[in-house]
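Structure in structure tokens, see below.
In this view, the complex is presented without one of its protein chains, the others remaining in place.
This part shows chain A:
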Amino acid sequence: MATASAQRMRTSTRPRGALIDPDGIDLKMVARELEAVADYVTNIKREIGALRANELYRARLPVAHDELGNVVDATQSATNTIMAAAEEILGSAEDDFETYRAFVQDKVTQIFEACSFQDITGQRINKVVDELAQVEKRLSRFAAAVNMRDQAAQVDPEDAAKQARKEALILNGPQTADLAVSQDDIDALFG
């Protein structure tokens, strides 16, 4: 690239009053090219600053990570509470109706209480969505500003191995309603 640029400086039409060095290079053009490079570097530095990468990986992404971890824990804890209550109702050998009714009411109350996790997990997930929206906004601005292109050679080997395993073992994960096949369609396949 630099060689081609130097060649252009030598061979381009020299304007009147051009400052030419003994090797035939137009020094004013060199200065303009360097100025353009300096502007580009300044712009990149500004965009890197606007990306605030340190804040992303030190604050925003860890928050998203922690919130999702809390969602998993809260969901699991609530599920365990609900299932334990249901198992106790199913396993009850109480003969006296009034005692059994009081016991079932107590367990059903525990189930209702456990379901309150949904409100909190909803709020936590909304926080994660907000954090990810910020990351997306900054990355897309940065990519556009520096005209960034993805390079296949820079694929993380660990990620590539995971992708290869997913493809080989057909690990697609849960699908959205429009992509998922229904139980009725599956039943039709099995006749």
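Heads up, the rule we're going with is that contacts are C-beta pairs under 8 Å (C-beta built on N, C-alpha and C of every residue); 3 or more make two chains touch, one makes a residue touch a chain; residues count from 1.
As a convention for this text, contacts and distances are computed from a predicted model.
Comparing "Methylated-DNA--[protein]-cysteine S-methyltransferase", "Cytochrome aa3 subunit 3", "(2Fe-2S)-binding protein" or "Response regulator" against the UniProt entry of the hidden chain yields the protein name "Response regulator".
Considering A:D39, A:E55 or A:E87, the position touching the chain not shown turns out to be A:E87 (whole complex). Taking the complete complex into account, residues 76, 79-80, 83, 86-87, 90, 169-175, 179-183, 185-186, 189-190 of chain A touch the chain not shown.
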